[in-house]
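Removed: one protein chain of the complex. Kept in place: all other protein chains.
Chain naming follows the written order as A, B and C, and within any one chain the residues start at number 1.
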């Protein structure tokens, strides 16, 4: 089979400071669809074109940030194999029983060397994308807000991004697509990894503090939708970090913006189709600005410092 | 590894009636880059964003049509395994030595039940996409003509599309993404298969005659590029079959048009991201028009009859 | 003053066969805003970005078609002058008192040589476009349906298009922007006239029967909005005549489609900025197909025959 193992980023869980304000934001501004709430206080969302019950979860906390980032794998057999592989790799795993999260099967939870909590799972109830499997229309009308197609990827900050990359590569078969080198020309400042044809499924930046989130990204369909997203952000006075602009890395177009708790989000569009026979792309330290923000050609102050 | 086995459609070889006229067309109108010619009279092309030496080959003949459609596989070991799997499946294979095609390794050639010649190979020289692997720009300026990103897929016509699908599924792990049913509600009129995250890598329509080509498709980046492509076709008096429009199947936007020999080509954009946990989509006979041409909602006369 | 006399197409009034079905269509599919109904049974609409109370009116009849097409002029003084100029030109005028149409001042009604009823007026109540005159947002969110910006122009069919053009030129200062010649190379088959910087404000095709409507056109903002419009038409099973495509004439992008009564409408985007120092563009008979439908390069059967 051509697509095996890890299928895609499955769900991200974020901490927010005010649940009602956040639900309003994620529902009406970002335009996700709320699909449920559980006794633990978690609110579940999905993007319109996703089939699975949820891809984004928030819970109230006194500190913003990322609880965990989770990948859906091919099937239960693959899940069990990965659990075993993780153990053999020396990673401590925790089994979270099916049903602990709404409409979600058993999850294997573990920490990667950057301190982030990652989960894998193989089952999440399909609730459909609002279009029939028979003679569907091209899209769902009357969506609210920005209405991204999918939760696309995350960019995480932590210390040992080499170790984290090695784990994703060796256990899960992720591949390095692009990287930014530090001033020494050797050390990676940042790496972008894929488990699919996409230019990235997860990315990491080296940082003094572990377990930090730079952003969770949502997929838009066109550059015009990126403009529309920026307009909607302004209409709702959502703080925009930067954009609309293009990344040099992945070539994708982008807006970085913040949820009401200060968690950075991204609306992302494009990026090339990646194949395993492509060479990784390397950005040198003196060109990191253009690599991250292709038009401004310099990092803004927030890029390396504002994280949750 | 998450991407395994067959990577993608690698090259298509077409027969053309007049070589010079065709080279002009493919170079200046479609905007491919000629990368070489061989003693057998074949002319090799690549799309700008492809790295491999060639993805599209033409040769002079007195009859237009498709010589073969070829897929690149992960590596030589996988190639050998597929050769063995094909034999075990009962398929006669032929080994074409490395170098028979320019800059291309050993190919395994075989026929599928629709009569088409398919090849697999694992090696083709990377000549790059014109952008550096270090600090690249976002695209290559001053391209000619329509300038698609990649050769994307083919739609072939033949009798036993059930057998052909079975072979792609069982030997190569392709997956059915969409299908159109005939009037009886049971027989497939058409099927779309993927070996990646794309909505299709090859498609087939049931037809009375074997080994026929409906179109080879080239990838564009945006709906605005589709308009630009149609404009360029008109400026060059290229016959347009239909479009710009949208397909219901895959949701992609499209133009069907003809090369000077009457081979149908497509410029295609979009289409959803496919994952193995998605259900196949089924179009019923009464909705086939909307499935193929989402706006016209009826097949044009040429769709089922004009093939090469 | 740089903009004087006739400002723009002000309102079009169409006959429809079923009022409720039509109100549903114009409100939810085309996405106009209903602004009122009067005792005569007329239903009034405006496009979202128009300020005046109405730009499109329908009334029930047993026969579809155009009641009248009306232009807004600069002010009452100009209106009176035009009334006098029309009389001097030999045109019979009728004064329709203010208030006969909702929120609309006095109108001067007259027939042009193609048999169409044209009106001019200088007053219509401004109800705003939903954006403040102070610190406005960029657009109004949560619009329904296709949601064009403005009613843009009409294309009318009738016998004496030379006489009609002469009247628009000599009385109102319209200017010929493009024309299509008939087979004889002399007679105009069609003419496009402007009273502004737009590539056309009214157009005419020579036809055996007088007082016929080819289409009323509505302005969209981008080619992506044209695609979205076509998608919405399909979702609502609105008959599409042709498109999305481009016109050679004006270079604008377009969809022709029909309201439930068979009145043809257009969603139009683009077209160049016109200035009085530009030469008129002439299309010869052998290129009329490309002139009208730039990609298909031939008239479809409906273009010359299906009118209301």
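One rule holds in what follows: a contact is a pair of C-beta atoms (placed from the backbone, for glycine too) under 8 Å apart; a residue touches a chain by one contact, two chains touch by 3 or more.
Because the structure is a prediction, the values reported are computed rather than measured.
**Q** From the list C:41, C:99 or C:136, pick the residue that touches the absent chain.
**A** C:136
**Q** Which residue from C:150, C:206 or C:264 sits in contact with the chain not drawn here?
**A** For the chain that is not drawn, the touching residue is C:150.
**Q** Out of C:30, C:147, C:167 or C:195, which residue would touch the omitted chain in the full complex?
**A** From the options C:30, C:147, C:167 or C:195, the contact with the absent chain belongs to C:195.
**Q** Using the definition of touch stated at the top, determine which of C:84, C:126 or C:187 touches the missing chain.
**A** C:126
**Q** Which one, B:138, B:164 or B:177, makes contact with the chain that was left out?
**A** That would be B:138, which touches the missing chain.
**Q** Name every residue on chain A in touch with the hidden partner chain.
**A** Within chain A, the residues that touch the unshown chain are 223-224, 227, 230-231, 233-234, 237, 240, 243-246, 253, 290, 294-297.
**Q** Just the residue numbers, please: which parts of chain B touch the chain that's not shown?
**A** Where chain B meets the chain not shown: residues 137-139, 141-142, 144, 222, 224, 231-232, 234-235.
**Q** With the missing chain put back, which residues of chain C would touch it? List them for me.
**A** Contacting residues on chain C, toward the hidden partner: 1-8, 49, 51-52, 72, 74, 126, 133-139, 149-150, 172-175, 194-198, 219, 221-223, 246, 248, 251, 270, 272-273, 275-284, 287, 290-291, 294.
Just so it is clear, only the chains that are shown with their structure count from here on.
**Q** Just how far, in Å, is the C-alpha centre of chain C from the one of chain A?
**A** Measuring from centre to centre gives 48 Å for this pair.
**Q** Centroid of chain A to centroid of chain B, CA atoms only: how many Å?
**A** Each chain's C-alpha centroid was found; their separation is 31 Å.
**Q** From the C-alpha centre of chain B to that of chain C, how far is it in Å?
**A** 43
**Q** Going by the contact rule already set, what residues in chain C reach two or more other chains?
**A** 224, 231, 234
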